[in-house]
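Removed from the display is one protein chain of the complex; every other protein chain stays in position.
In this document, chain identifiers A and B correspond to the written order of the chains, with residue numbering beginning at 1 in each.
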Amino acid sequence: MKIYRYASPTLFYPLAGALWPWFAGFAAILGAVGLYMSFFVAPTDFQQGEVYRIIFIHVPSAWMGMFIYLVMAFYGVLALSFNTRISAMMMHALAPTGAMFTFIALLTGALWGRPTWGTYWIWDARMTSTLILLFLYLGFMALTHAIDDTRRADRAGALLAIVGSVNIPIIYFSVKWWNSLHQSTSVSPGTAPKMAQIMLITMLVMVFACWAYSIAMALVRVRALIREREAGAVLEGTQ
Amino acid sequence: MNWAEFFSMGGRGAFVWGSYGAFALAVVIEIALLVRRTRKGRENP
Partner (left out) sequence: MNAVLPVAILPNAELVVERGAWVALKRDLKISMAGKGELAQALAFLVIVASLFPLAVGPETMLLKRIAAGVVWVAALLAVLLTLPRLFASDYADGTLEQLLLSPYPLPLIVAGKILGHWLTTGLPLTLVAPLLGVQYGLEGAELAILMLGLLLGTPVLSMIGAIGAALTLGLRGASILMALLVLPLYVPVLIFGAGAAGQVQAAMDPTANLSLLGACLLFGALAAPFAAAAALKISLD
């Protein structure tokens, strides 16, 4: 099948180069539409007023953080099973963006929590799991940067990503469990306002914008990685 | 369109604009770092 040609970094390089501007364009357009909808189309919430609009950043970021990690783990499986260099590179390329989204999810969660429920940080299941997810990202980046040998770094990172992703449901479940054990207060934070359909649509637009952005960033970063690694090879489209 | 009301966001302007601002800043920083990395890669063949 012709598509397997692109497992070679030298062939993937121009493909990524051709693709990323499209995703960047989608991200910009969807982002603009999403932002407009966040402020001018989505109505004022009955309970939370205007401050709820933070969810249009918070929820997409949280989803992207989680989703990107799973995609990383998927590329990790590919890297270990088929030994293709490009799979490992995609895994490395995705990590910083995923970590960024996870961090933003935590930050916006705190900024949403303070005016809505009184405290900046709430040890509920989702926020705590997101915090641990950030640790998993940081661990991945720390490990892969600490290993000088590229091949070992790729494979160790792949194994770590896989082990981490297997643990994510276990961690999430255990944190939810922990939270329900210690639930003494009546307030259950983390519940978004009853979503009018327009709010859901706005959120979806933002999710797709973040998704397109992540793909564009990953493609550009993998090109930079290919350049850094395949120093000797002749890359199409380079001067 | 009452801009004053818009910016204050029901009195919680700091939180809302802080969130959107932090997100924008994170995106800008990530892009800037990536541009720098790409440029460095081009300079050292």
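Convention: a residue touches a chain if its C-beta (ideal position, glycine included) is under 8 Å from a C-beta of that chain, and two chains touch if they have at least 3 such contacts.
Just so it is clear, the model here is predicted, and its values are computed rather than measured.
Remark: the absent chain touches shown chains A in the intact complex. Contact with the chain that does not appear here is found for just one residue of A:Thr10, A:Thr150 or A:Ser174, A:Ser174. Among A:Ala7, A:Ala156 or A:Leu204, the one in contact with the hidden chain is A:Ala156. The chain not shown here touches chain A at positions 80, 132, 135-136, 138-139, 142-143, 146-147, 151-152, 155-156, 159-160, 163-164, 166-167, 170-171, 173-175, 177-178, 181.
Heads up, the rule we're going with is that only the chains that are shown with their structure count from here on.
Distance between chain centres (mean CA atoms), chain A to chain B: 17 Å. Every residue of chain B that touches chain A in the complex is listed here, in rising order: 6, 9-10, 12, 15-16, 18-20, 22-23, 26-27, 30-31, 34, 37-38, 41-42, 45. Taken in their complex, chain A has these residues touching chain B: 35, 39, 44, 49-51, 53-54, 57-58, 61, 96-97, 100, 103-104, 107-108, 111-112, 114-115, 213, 217, 220-221, 223-224, 227-228, 231, 238.
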